[in-house]
Each structure stands twice: as C-alpha cells, then as structure tokens.
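Below is one structure, written out as structure tokens; the observations come after it.
Here the complex is missing one protein chain, while the rest keep their positions.
Up next, chain A:
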Amino acid sequence: MSENYGQRGLWRRDRVWSFLEPRAREVDVSRNVILYIEGVTVNFDGFKALNDLNLYINDGELRCLIGANGAGKTTLMDVITGKTQCNQGSVYFGQTINLLEHSEPEIARLGIGRKFQKPTVFEVHTVYENLELSLKTYKGVWYTLSAKLSMEEMDYIDEVLNIIGLEKHRYQVAGALSHGEKQWLEIGMLLAAEPRLLLIDEPVAGMTPQETERTAELLTSLAGDHTVVVVEHDMEFVRSIARTVTVLHQGSVLAEGSMEAIQNNPDVIEVYLGDQP
C-alpha cells in the first residue's frame, strides 16, 4: 500500500490475499480540488437532513463548516466517510475516486480520517497502542497477527506524540486522559494514519480556553500538508483559525467566503449569527 515497506512487502503474508484489499489508489488532485460534493441529498424518513448540497474543498486548505444545531454537518461527514448512504448526488475524492462505492474501512485506507463529535479513543489501550493501531499500514487479519512495529513506524509515532503533546503520557491508558487530551489523542490517531483529508467534528466542545487555543494552533499547523475540514460551533475558535468558512443551513450551503464576508452576509446574520448573543 505504501512504498516505504520496501522489500519486506514482497513476502508479507497478507499479500496472498491482496485481492481482498482495495487497490491502492492515490488521490488525483490535478485540478487542485480534493473533495467534490455535488447535489447530495439525505432523506431520513421524509426529513431532508441534507438537501441538494454542493461543496468543493481545495487541496491543502483549512475549511470551517458552521451552522446551527441540526443543520446537517455531522450527517455530511457520515456521507463522506461511508457511514450513511445518500439518496442522491455524488461524492468524489479527487478526480477519480467515487466515495459512494466504498465502505468505511476502504475510505479510511484511501486517506480520509475522521474525528467524531465525542472523543472516541480506545480507553483500555495505552496512548501508544492507540497510535499504533491507527498507523497507515496493512489492516488485514493475517498481518496483524504477527505485526511488529518497524523503526520508521516507531519514529513516526514519536513524531505524532510530539505534535499532539502527549509524549509524557505514552504508556498511560487512554481512559485516564483528560477530556482535552483525549481529543488531541484522537487527532493524533488521525495523523498516524497519514491521511490526505481530515474531517474534524467539533474539536473544542468542552475544552478549557487554554486547550482551545492549543487546538487552534494544532489544526492550523496541519493545514497545507493535509486538507482539514473543521465543524465548529464556537465562533471565537472559528475566527481564530478560519480562512474560508462555509455556512450550512437546513441541509444546504447558505453562504461561503472569508470570515468578514460571512459576518456581513445578511442571510447569515438573519438565520444564524443573528441568534448569537
């Protein structure tokens, strides 16, 4: 799946079953757009959680999605990651990969990482093990039975630990971390998978102001190498990281642009910002 396995890759046991693994396909970003979402509609028993939604995400950008509760932000992430089927529309990863044809694990291996709204780390595993399980490597049954960490992988885990600032907690079980640390660990788990696109759902909910600030730094530092889509409620936080903001309202895009443009947009003021104290 990746070049850096070199010769060992030739006799990896799960190569025998390679036909079971999805073909390793690199995302084609020649037009500079990494995610195309066109005309997507999701119908929950007559209620349209997403309604003819169009959204394009450029390669390497940091995009904020905002919108009132129930606007469909989480549902949108569910559609992109293969958890929810959409009734209409198309979702393409780069020019060539039709995400609607793939299952959740396949989409993860294609290079799309997702952070849930609530932190979901494996609490009985140590921080280190959580990262180990997230590494971009073979995920087949036979391979994991005898998998050992390579030197490069260990170095990479150290690097991720460093980025998320949890070096001191590496052998601690994840269940013992604070709420904010769990959120960072989960972001670290995404990084360990070396994704192209990160989908991050409400990362700072429940964080202290200091933790929020650190998270903002972390996310901005990730953009560029990765494409990052952040869903957030906290306008202060959005203001501190956003370059482009997209406003969702009742399952479709209401407005899109820089933070100032959004704040002065009369539609947005009416339906969303107007409600804010």
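Assume a residue touches a chain if its C-beta (ideal position, glycine included) is under 8 Å from a C-beta of that chain, and two chains touch if they have at least 3 such contacts; residues count from 1.
One rule holds for everything that comes next: contacts and distances are computed from a predicted model.
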Report the protein name recorded by UniProt for the chain absent from the figure; options are "Urea ABC transporter permease subunit UrtC", "Acetyl-coenzyme A carboxylase carboxyl transferase subunit beta", "NADH-quinone oxidoreductase subunit F" or "Carbon-monoxide dehydrogenase large subunit".
"Urea ABC transporter permease subunit UrtC"
Selected residue (touches chain absent from view) among A:A68, A:V173, A:M235 or A:I269
A:V173
From the listed residues A:H125, A:R170, A:R214 or A:R239, report the one that touches the chain absent from this view.
A:H125
Contacting the left-out chain: of A:T81, A:T215 or A:S252, that is A:T81
In the complete complex, which positions of chain A touch the hidden chain?
74, 81, 83, 103-106, 108-109, 113-114, 116-125, 129, 132-134, 139-141, 144-147, 171, 173, 175, 189, 193
